[in-house]
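A quick write-up on the structure given underneath.
Complex shown without one protein chain; remaining protein chains in place.
Chain lettering (A and B) follows the sequence in which the chains are written, and residue indices restart at 1 in each chain.
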Amino acid sequence: MKKLRMLLAVIGLASWGSAQADYALNLPVGVTETSREIHDLHMLILWICVGIGIVVYGVMVYSIMHHRKSKGVTPATFHENTKLEIVWTIIPFLILLSMAIPATKVMIKTYDTSKADMSIKVTGYQWKWRYTYPDEGIDFFSALDAKSNEARQLGSKIDPAKVPNYLLSVDHPLVVPVNKKIRILITSADVIHSWWIPEFGWKKDAIPGYVTDGWIKVEKPGTYRGQCTELCGRDHGFMPIVVEAKTEEQYKEWVAAQVASKTVAAPAAAPAAVIGEAAAAPAPAVPAELTKEDLIAKGQEVYNANCVACHMATGEGLPGTFPPIKGSAVAAGPVADHIGLVVKGKGAMPPFGETLDATQIAAVVTFQRNGLGNSTGDVAQPADVKKN
Amino acid sequence: MELHTKNRVLAVAIGLIALLLYVGTVLMQLLAGKAGS
Partner (left out) sequence: MTATTHDDHHDHGPAKGFMRWITTTNHKDIGTLYMVTALIMFFVGGAMALVIRAELFEPGIQYVDPLFFNQMTTLHALVMVFGAVMPAFAGLANWMIPMMIGAPDMALPRMNNWSFWVLPFALCLLSSTLFMEGGAPSAGWTLYPPLVLQGGNNLPFAVFSVHLLGISSIMAAINIIVTVFNMRAPGMTWMKLPLFVWTWVITAFLLIAIMPVFAGAVTMLLTDKFFGTSFFNAAGGGDPVLYQHLFWFFGHPEVYVLILPSFGVISQIIPTFARKPLFGYSSMVYATASIGFLSFIVWAHHQYTVGMPIQGELYFTYATMLIAVPTGVKVFNWLATMWQGAMTFETPMLYAIAFVVLFTMGGFTGLMMSISPADLQYHDTYFIVAHFHYTLVTGAVFAILAAVYYWLPKWTGHMYDERLGKLHFWLTTISVNVCFFPQHFSGLAGMPRRIPDYAVQFAEFNAMSTVGAFVMGFAQLIFAYLIIQCIRGAGEKATEEVWEGAKEHGLEWHLPSPPPYHTWTTAPDVK
């Protein structure tokens, strides 16, 4: 009895609470047909379970109240009833059938990626996403927005509530047109990730060496936010997804602007990848010779965008967890080994050969060897960076 | 058969099944060519 009352109280409180605060209690209805149908399916199952719960818990509460020794009752001795066993096997089975049929219909629709109007390729990286529009030749990375990234550092003392869309904003969102069926092809360059926008209604894993897919047809213009949903390492919680759904005209303008600038967004310079291929490393940049000053300046940018989270701004790392670069054997040793480490990664450090081009790697290595408390005087040129 | 013999025979038989499952799990994938080069 007490347990049921408590349960009802929690549910009641939460329901009342939901009217007061801006937190959500339930799946979103969302902005695609899939999300709507899944929401409705979810509600159907939920209400069936609530109904069964009321019956089962009701019987229990009654029994606890009336069939107690303190009421002076004599216990009955019955201990079996085959007919009853059959009834309470068949009825649940029929209830399951009533759920399985709509579930099947929704699943078939959700899986049908045929007759799409366009395709977009999504590639998961540690720890950012890469979006490729094969037909338009657009290709860029999308990483956690700098303000969120700064606020989330251990001991940052920045109040997350003051950061707009904390942990749910990126530097370069995915842009899609509304009311077009878009086939999303998903893969990974390193470990398994998962691409999820709750308001689109589904998530799909990003598996290295394989391509999975899904489809969306966004019915309302707007900004939709999601997160990586498969543990992918240290910064799994810090690689969100932001999709801007624009009207047809706005989308065309955006595409035109991307194609015109042809500057692919940082951190890598990479041409569009072909659909169906396993995610490939970005094409090597032209190995121009750069001055030491240019390399160090660019290297500082690369360091801040890619290395600071673990190795810290001081280059001192985190004792016991992330080794220091300042005064390290790697930074003092052969340049080729230092480059090799950045390219191939080690342990929890991702292989940056996958996401940075030769110029960026040469720059960051030069910066690390001449900054962060080091002064080897060494210079690494893009031509020195071998990526196999 | 004496009880302790019966116990040991049954124990060894089940243990062999467990061993078979362990080896089989890996072997199955090797035979399917999943070990790669």
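Here, a residue touches a chain if its C-beta (ideal position, glycine included) is under 8 Å from a C-beta of that chain, and two chains touch if they have at least 3 such contacts.
Since the structure is predicted, the reported quantities are computational estimates derived from the model, not experimental observations.
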Chains on display which the left-out chain touches in the complete complex: A, B
Sole contact to the chain not displayed, among A:Asp145, A:Asp171 or A:Glu230: A:Glu230
Contact partner of the left-out chain, one of A:Val122, A:Ile138, A:Leu168 or A:Leu290: A:Leu168
Missing-partner contacts on chain A, residue numbers: 3-4, 6-7, 10, 14, 17, 21-28, 37-38, 41-42, 45-46, 49, 52-53, 56-57, 59-60, 63-64, 67-70, 73-81, 84-85, 88-89, 92-93, 96, 99-100, 103-104, 106-108, 110-111, 151-156, 158-161, 165-168, 190-192, 194, 196, 198, 201-205, 207-210, 212-213, 226-238, 278, 318, 320-322, 345-348
Footprint left on chain B by the chain that the document does not show: 3, 6-8, 10-11, 14-15, 17-26, 29, 33-37
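Keep this in mind: only the chains that are shown with their structure count from here on.
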Whole-Å gap between the CA centroids of chain A and chain B: 41
